[in-house]
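Every protein chain of the complex appears in place save one, which is left out.
Right after this comes chain A.
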Amino acid sequence: MDHNTVLLFAGIGALLLLASVIGRLLKWRAGGGPHAVIDNLNARINAWWVMVLVIGIAFLFGKYGVIVLFYCVSFYALREFMTLTPTRRSDYPALVAAFYVALPLQYLLIAMDWYGLFSIFIPVYLFLLLPILASFGGDTTRFLERASKVQWGLMIAVYCVSAVPALMTLDIPGFEGRNLLLIAWLILVVQISDVLQYVCGKLFGKRKVAPNLSPSKTIEGLLGGVALATLIGASLCWITPFSFWQAALMALTVNAMGFFGGLVMSAIKRDRGVKDWGHMIEGHGGMLDRIDSVCFAAPVFFHFVRYWWA
């Protein structure tokens, strides 16, 4: 692990320590009794410690550590997605293909650096193969709807998420051997934008930005969170191949994508009548609740960097 990575993780550790102290102080000031918002805040902070630790361990193992980490992220996300979107008995072969073929192959192709295939494997080959498999069951009930669900789940949970470890495959002149930092930058900026939108929303939030889709998102939270996260992304340009202004524009792009990703995933949840995708991350909900913004930001970020820098 190079000097910059250590520095970055030390900074994140300090930030989390500060958050933990503030969380405990709020709890103490509230009298120590049960308090929904503060307890949830502390649960979220504790979960952040675990998530940062897991990412840190994956980083220690370099490229393959990151690939294995995001393979697991994709698996849990796909599982939550498919659990919540009902399919019928005839979809079994398509679901088997999704979980046991598409998911491992996508990450294998990334490990093999095979850009020509991993960039089209799910959007082209699986897109055609999955409905073929579903048609073998001979069940026409809501066929298009079912085929779309499986394909959409794969795109979001596997294809989009895999764009994060795919950053390891880019050859950026003058940035050799430091691609892990690009991943760290992307995750940090997108996630800190989520956190700051939450914090700004809780502190100053008044006007709802999309009451039907996500009642907790406010205009004040959105503007404050995105502005601060963009500033943080820009001031971290020293760990990226970008200049200050390039980093600011990139940060603004991924933050905007992340915000809209949150809205889209929220619309699906609300349509299915649930508040969270799952329960695996205490205080946050499911895996998809935590990474919805990354799903939308990562592919755009990957292709922007590939087009302009690699």
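In the analysis below, contacts are C-beta pairs under 8 Å (C-beta built on N, C-alpha and C of every residue); 3 or more make two chains touch, one makes a residue touch a chain; residues count from 1.
Keep in mind that, in the parts below, contacts and distances are computed from a predicted model.
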Original post:
Absent chain per UniProt: "GntR family transcriptional regulator", "Glycerol-3-phosphate dehydrogenase [NAD(P)+]", "ABC transporter permease subunit" or "Lysophospholipid acyltransferase family protein"?
Top reply: "Lysophospholipid acyltransferase family protein"
Original post:
Which residue among A:L17, A:V37 or A:V96 touches the omitted chain?
Top reply: A:V96
Original post:
Of A:S74, A:T87, A:S119 or A:T218, which sits in contact with the chain we cannot see?
Top reply: A:T87
**OP:** Identify the residues of chain A touching the omitted chain, counting contacts across the whole complex.
**Re:** 75, 79-80, 82-83, 86-87, 89, 92, 95-96, 99-100, 271-273, 278-279
